[in-house]
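Of the protein chains in this complex, one is absent; all others appear in place.
Naming follows writing order (A and B), and every chain is counted from residue 1.
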Amino acid sequence: MDPEAFLEMANQVTKLKMYPYFDIAHCTLCCLYVREDLGTGSLPFSRKHPLANWLSSMLTIFAGGLLTNFLLGEPLLGALKNNQQLLLATAVWYVIFYSPFDVGYKIAKFLPIKVLLAAMKEVYRVKKINDGVTHAAKVFPNGYLSMVLIGTIKGNGSGFLKILERLMRGVWTPAAVEVMQPTFPTKASIAAALIFVLDKKTDIISAPHSLVYFGICIFFVYFKLSSLLLGIHDPFVPFENLFCAIFLGGIWDSLAQTLSGKRGAAADKGGDAVKNVLGSPKTSGTSGIQK
Amino acid sequence: MDPEAFLEMANQVTKLKMYPYFDIAHCTLCCLYVREDLGTGSLPFSRKHPLANWLSSMLTIFAGGLLTNFLLGEPLLGALKNNQQLLLATAVWYVIFYSPFDVGYKIAKFLPIKVLLAAMKEVYRVKKINDGVTHAAKVFPNGYLSMVLIGTIKGNGSGFLKILERLMRGVWTPAAVEVMQPTFPTKASIAAALIFVLDKKTDIISAPHSLVYFGICIFFVYFKLSSLLLGIHDPFVPFENLFCAIFLGGIWDSLAQTLSGKRGAAADKGGDAVKNVLGSPKTSGTSGIQK
Partner (left out) sequence: MDPEAFLEMANQVTKLKMYPYFDIAHCTLCCLYVREDLGTGSLPFSRKHPLANWLSSMLTIFAGGLLTNFLLGEPLLGALKNNQQLLLATAVWYVIFYSPFDVGYKIAKFLPIKVLLAAMKEVYRVKKINDGVTHAAKVFPNGYLSMVLIGTIKGNGSGFLKILERLMRGVWTPAAVEVMQPTFPTKASIAAALIFVLDKKTDIISAPHSLVYFGICIFFVYFKLSSLLLGIHDPFVPFENLFCAIFLGGIWDSLAQTLSGKRGAAADKGGDAVKNVLGSPKTSGTSGIQK
């Protein structure tokens, strides 16, 4: 492929208009998520508690904006001030939950359509991460952590608001906080936000911004499709395990265990045996501290 | 009654000074609510945890202002910056909880006085809804949803802060979120906020603002007194049922159930049977998703 045409294409991806098609994809997947989170009781719930249902759907759809505004001290309702987006979100919510004979839901769940929507949502996500990093860089020119945080939250806000959104429906799941078991979208958003910050604030990345942006888009869409079609879930796990082994005590713990079995035994007595810290520091499900 | 005199009266209601009498009515009813929410353990609790008691009372009294400031990105403590109001609220709290021989509480619970206080609180509520809509319209000139939201929250803030206020007392009731089972004050506040927004932003309502305001005041006071004296609780229920039947799936669900019994059976298996979706979409207590 001709490099200039490629750059041209990357430029066009950077300038893609999000409204309304990408917005529709985002809203549809968010409403599908809420409906699936409600489980088998989703339809009766939507009939009995339409207000809670609508509010929790809106919280999921506008999660990134709401959380970002909260952290940056801007009016929370600013995230909802665009009436067009709000109407669109409400329309999508209505179609997913209340369309006659559940047609809307069934169409959105149809695999080819779901794959298309998922791919579009990933492109939207990259745009939101980029916008988040840019916005945070304006508010805190040297706040590198803030940039990464805001980028990540813009990218996967609904993950971080999940427990609040469930609370709107009267369900409280404190053990489901995102930071305990970060999902793949969160990790990928962190990585993308880091790359955008490096690109913006340092000279390490020499490629033009639109190429970086395009590359991240491809990465997100590729892994989303892999996850949907092939069942590959988290390409970060091996890197994490390596990082944990080297920096977060893995090797030292094994060494300490080898030198004297004492501490390991004590940890076992604590009710939470870590048989193989080096090999799988993150794959085991939940910690003993959860209730 | 002479229309001009009526308009004059409406004008005077619009300009009523709230401080201190209406403030006292509001604070008294809020403290009574906190005390009743504590149940039989209210007196021992107030002796053992005066700080938590005071804080949760203040949260209830200033709920509207706190939540509004939070949503509009203004300093939360701005709601508490009026020292006179704060002293008044503290004095009322003291009288309700700590007066010798519980005299203050008994007087406030005396029916004629309680009715008078309730009527005054409703007038205060209408003023707060109006102020909320006006304030939100200044911050977001086109944010219709924000105006309705802020108006509603100003009108029934304590309902929305209830779970937080209870948390201050160490009690966590996630199933008691207001949006799951909106109470009458919330629904009435939504309706009033909608009317104020229509009045302010469109030409649909041709009556002068003070008449609209006065009419809403009468509506609120009338239904509060009906509820206190006659036990009529929620005049919105028939309209809601009609709305749910037409727009939120009621009719379509019945049709689908008639055509094939499958989906209904599936929903029943989900542990949450909705026998009569059309007739009573909102009267059943809690959804199966709650724990």
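Quick note on the criterion: a contact is a pair of C-beta atoms (placed from the backbone, for glycine too) under 8 Å apart; a residue touches a chain by one contact, two chains touch by 3 or more.
Since the model is a prediction, treat every value here as computed from it, not as a measurement.
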Omitted-chain contact residue, chosen from B:Leu55, B:Ala176 or B:Leu198: B:Leu55
Option from B:Pro3, B:Gly41 or B:Pro112 whose C-beta touches the chain left out: B:Gly41
From A:Met9, A:Ala91, A:Leu116 or A:Val177, residue that would touch the chain that is not displayed: A:Val177
Missing-partner contacts on chain A, residue numbers: 70-74, 136, 139-140, 142-146, 149-150, 163, 172, 174-177, 179-182, 244, 247-250, 252-253, 255-256, 263, 266-267, 269-272, 274, 277, 281-282, 284, 286-291
Chain not shown, touching residues in chain B: 38-41, 43-52, 55, 69, 73-78, 80-81, 83, 86, 97-98, 100-102, 167-172
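Convention: only the chains that are shown with their structure count from here on.
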For chain A placed onto chain B, the superposition rotation in degrees, Cα atoms, nearest 5: 120
